[in-house]
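A quick write-up on the structure given underneath.
All protein chains but one are shown at their positions in the complex.
And now, chain A:
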Amino acid sequence: MRHTLSVTVENKPGILTRVAGLFARRGYNIESLVVAETENPQISRMTIVVDGDGRIIEQVSKQLHKLINVLKIQDITHEEAVHRELILLRVNADATNRTEILQVAEVFRARIVDMSRASVTIEATGDTSKIEAILTTFRPYGIKEFARTGRLSMMRGK
């Protein structure tokens, strides 16, 4: 099962390598990893989506804890949290279907960020299932290219 770990780390050189390396050498499966600064520039947040059973996730967390620059690890899979991913996708579009594509984008509250004679580039954010739905919906039109971030997560305010 997929777990989402929200990990706060000290923003020290090599921290990303240490975390990624730990996953690689212990054979854990990272599905996505997003790192970004937090409100405190000395601290970064990593949102890591990892696949594994409870025992593996427990080991992952404990091993992560052993990294000196890791401050806190929360498994927020079952917590009240907001999850977001971002996708940019360029879809084939010509005069005959462009309007239709724009309407579909609207349904997903996606934005058009670029347009050319033969294509439209769309930006959307949402949780994983919404991003998957967007991909499924646009596939029949012909997706020329897409780029997608990993998952960013944050606990909901109490």
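The criterion applied here is as follows: contacts are C-beta pairs under 8 Å (C-beta built on N, C-alpha and C of every residue); 3 or more make two chains touch, one makes a residue touch a chain; residues count from 1.
Here is the rule we go by: contacts and distances are computed from a predicted model.
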Complex member absent from the view - protein name from UniProt, among "Acetolactate synthase", "Hemerythrin domain-containing protein", "ATP-binding protein" or "Carbon-monoxide dehydrogenase medium subunit": "Acetolactate synthase"
Chain not shown: contacting residue from A:Pro13, A:Gly27, A:Pro41 or A:Gly157: A:Pro13
Residue touching the undisplayed chain, where the options are A:Val34, A:Leu71, A:Met115 or A:Ile143: A:Leu71
Residues in chain A touching the chain absent from view: 9-10, 13-14, 17-18, 21-22, 25, 55, 58-59, 62-63, 65-71
